[in-house]
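Handing you this structure, nothing more for now.
For this view, one protein chain was removed and the others were kept in their places.
As written, the chain order gives the labels A, B and C, with residue 1 at the start of each chain.
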Amino acid sequence: MKKFDPDRPWDLTTLPTTMAPQGSRPHAPVEDQCFLGAEADIKQPPKLQEAVATIKNWFRASSLNVLAFGTGCGAIELRPLSTSRFDMSRFGIPGAPTPRQSNVFIISGYLSVKTLTRVIRCYEQMPDPKWVVALGSCTINGGMYWDSYNTIKVLDLYLPVDVYVSGCMPRPEALIAGFQYLMDDVKKGKANGWHHYLENLEWYRENQKQVITDWDLPNYNW
Amino acid sequence: MSVFDYTTQPGFDLISETPNAGTTVDPKEVQLWFGPQHPGITGNMSVQLWLEGDTIKRGITHVGYLHRGFEKLMERRKFIQSFPIVCRMCVAEPDTTEYLLASSLEELSGLDQAVPEKGQWLRTLVMEMSRLQVTLMVMGGQVGTMGMGTAPNWTYTLRDFLLDSFEELTGGRVYHMYITYGGVRRDLTPGFAQRLEATLDRIEERLPYLDDLILNSAVFQQRTQGVSVVPAEWADELGITGPVLRAMGVARDTRRDYPYLKYPELDFKVCTATGSDIYARTQVRRAEIAESIHIIRQILQMMPQEGPYCAKLPNMLTWTIPAGSTYVRAESSRGEMGFVMVTDGSDTIRRVHLRGPSYTNAVTILERMLPGMNIADLSATMVSLQTCPPEIER
Amino acid sequence: MFDINHGNLDDSPDVGQEIVRRIHDRFGDFPARFQKADLVRLDVPQKDIIPVLSWLRTETPFVQLTHLTAVDWLEDGQFELMYLVTAPDLMVSLHLCVRLDRAKAEAESVFNLWLQAETYEQEINEMFGIHFPGSPRQGVPFILEGWRDMPPMRRDFDTVAYCDRTHPVRPGREHQDSRVYVGRKFGEKGYLK
Partner (left out) sequence: MSLKNVIAPFSAWARAVQKPFTVPTAETFRPGADRYRGWHINDTEQCIGCGTCSDICQNSAIDMKPVDEPNKGDSGLRPLVDYGRCCWCALCVDVCPSGSLGLSSNYIWIDRDPDVFRYIPGVDRKEWDSDEKGWRKDDGFNLVDPDRVPMPMMMPVEDRVKTWAEVVLGYTEAEARAEAARCVECGLCVAACPAHMHIPDYIAAIRDGHYDVAVNHIYDNNPLPEMCGKVCTRRCEDVCSIGVNGDPLAIRWLKRFATEQFSDLSAVLSHEQPQIGTGKSVAVIGGGPGGLTTAFYLAVRGFKVTVFEALPQVGGATFFGIPKYRFPLGSLEKQIKLMTDWGVEIKTNHKVEPDEFKQLQQDYDAIYIGTGLLKPSSLRAEGEDLPGVMPAIEMLIDHHLGKTVEVGQHVVVVGGGNVAIDAARISRRLGAEVTIAYRRRLEDMPADYEEIEDAEAEGVHLMTQNIPLRVEQLPGGRLDFIWGPAEMISEGGGRPRPKLIEGIENHLAVDKVIVAIGQKPDLRWLPADVAEQISNSWGGITCDENGMTAAPGVFAGGDLVNSTADAISAIADGLKAVDGIINYLGLGTKP
């Protein structure tokens, strides 16, 4: 098994099991997870830091705001999910109309290159912390569009994914289970793909620019 | 007959995004992208708008966000391998495309004569159930775009009960993959008819309440009557079909005009309305829900209980079809859907092209309806035209 | 629709036969195939296609362009354009097929006859690289964005090779074809070849 080479982050043969460097979901120590940017400068005793992190994560897990962006076929199950039969709002999961007000991005299936551009833009507009839920086969390994010239095959090359919900397409119940899985991860501080995205931005940019030929996305100021 | 007057087309150079000579641009104009990330957009598409205040001056439809290249993929798959992929062409209504693929290749291979009676009935049943569930969904979506929450909650749930029936019959909630070459894949389950009847009763019982919430609601009437009128003279020239056409009072329906499957044996009427506005289209859809329920009940009664449901198939891994071309059509909830199928004697499709009603609805018609429209009506207009992006770009 | 030479098309018992007869009388003896009650296929030479379509559009009930698409016959060096023209009141469609030279992929636009042809022609232009001079949206991307390769619906565009080049897949898959595997395991060999 070759080691990951930071000079050749796009070389997939160097990656042992997962696609992204150091695993697509690094398990950073708890105190690192929640204090990024300005927050990280505040010096607090470790015990208190941990307690604050736990409380913060608990709050975060209880307010997942899903961005209303149906990127692929899986979006058809999002309406039943948000209406009375499956009723995702009873889990504290409302829909949010704009990226600026949301923190969960459901990638509902395949992404064409044209959509990927918009998805990256929306993702980067979303405030931290934020999580990506990937639905269906297409996000894992191309799905039934494995030989399509216009769709990307492996989502975690371009965006950090926190939870995969398998199925084509996953039923609303599977999605609810996926959300509960995500909530658990958030509470435990395991879901920090957003953190990972910041740390490996160059690597992600490299991958993104390989498929998006007309790169004109703004650089958001984190 | 006059050739269409296309002075209303956007006098705009799309490449440089500058107005053509002779078109004046108001300095107060604002450019706005409606979609692809927008709660009111019908699927993953977008409309680029130029606004003055909240009035749309002109706009251009942009699609391609869902392009998967189905037609290319099907050219390199065996016939049976095209069957799972084709239902993804239209996500909400997969059965129509499944039927079109099956019937077009059956026609070219001569298998169409072998489809057994029960297979035909089951196909008709699934197609009609599919129309019903999409119409329910669009009814909910229509009022949802105006910020009314109760009706969508109801219609989506009613639709979900139908999806339960689909799940029981076909093994899948959304992608049924049920209609295939030679018939269908599975027989009815015991007691299916009773359960479906119960679901239909449930829908029927709720319809008067839905009427009160939608068609009889003063708010809905105010928002939709006289809004987004499609001129009657566009009908023939742009090839408008489905509820949009029937809302003009033109009684055309593929099921009746080009009889297929068991529709000639069924008693149904073509629902029409007058006014050609959003309200009229909603009226047509509301009438079609009742009509679909009526049709499904007839099918359940008339369908033979015994018998094969699929013809004897050749080895699907080596099946070849003689060279030929054809066009088959079927009535989806949006209007006429058709498949152009070209084969060349090999074991793959040479060329397949989906002709869907959204194609002209979302681009040609929508772009010509935009000038002068209030931006608040845009979502409702798109839903009433049932612009379905996966079908446009495939 | 009254035609002074032939009488009313609507009264004809078989509209498909009748319209083909009139096209034959007026434009020439194009090969016609009566495929089913509502569909007739006509193979029209390229020089005649616009006159036929204009005549159908303006002087017959065949007023609707149901679709327009292209087929790539790579081995013949030709493109085929397929126009489906429908008489909605008579419930008959004509499939007019015209072959173009693949090296000079250019066809006359029917945008002047049917408004929605602009979208069809835009898509064919993008997906096949067939140019329709005069059609308003030629060269404007419709579906693809940032596309650098040849038009993807051409037969010589290899989508698998393109994917291998552009879109990485998740590693770790390995397939053994049972035919090959069994032959190798049991020492299948040839004694002549």
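As a working rule, contacts are C-beta pairs under 8 Å (C-beta built on N, C-alpha and C of every residue); 3 or more make two chains touch, one makes a residue touch a chain.
It should be emphasised that the depicted structure is a prediction, and the values quoted were computed from it without experimental measurement.
Shown chains touched by the undisplayed chain in the intact complex: A, B, C. Per the touch definition above, the residue from B:Gly53, B:Gly147 or B:Pro314 contacting the chain not shown is B:Pro314.
Of the residues in chain C, those that touch the hidden partner chain are 170, 172-183, 185-193.
The missing chain lies against chain A, touching residues 17-19, 24-25, 84-87, 90-91, 134, 137, 140-144, 146-147, 154, 156, 161-168, 170-171, 173-174, 176-178, 180-181, 185, 190-191. Although one chain is hidden here, its contacts on chain B can still be listed: residues 77-78, 80-85, 150, 157, 160, 164, 167-172, 175, 177, 183, 185-187, 189, 209, 211-213, 216-219, 221-222, 308-310, 312-319.
Just so it is clear, only the chains that are shown with their structure count from here on.
Taken pairwise by the contact criterion, the protein chains are fully connected, each one touching every other. The interface with the greater number of C-beta contacts, when A-C is set against B-C, is B-C. Chain geometry summary: the mean Cα position of chain A and that of chain B are 32 Å apart. Distance between chain A and chain C, defined via averaged C-alpha coordinates, is recorded as 42 Å.
In this assembly, the C-alpha centroid of chain B lies 22 Å from the C-alpha centroid of chain C.
Across the assembly, chain B contributes 64, 67, 69, 72-73, 76 as residues in contact with two or more other chains. Counting only residues that touch two or more partner chains, chain A has 114, 147-151. Contacts from chain A toward chain C in the complex involve residues 12-13, 15, 17, 19, 113-114, 117, 140-142, 146-154, 157, 210-214. Those residues of chain C lying in contact with chain B across their complex are 35-36, 38-39, 41, 57-58, 63-67, 69, 71-72, 82, 84, 86, 88, 91, 93, 95, 97, 112-116, 118-120, 136-137, 139-145, 152-153, 155, 157, 159-160. The part of chain C that touches chain A in the complex is made up of residues 144-149, 152, 157, 159-160, 162-163, 166-172.
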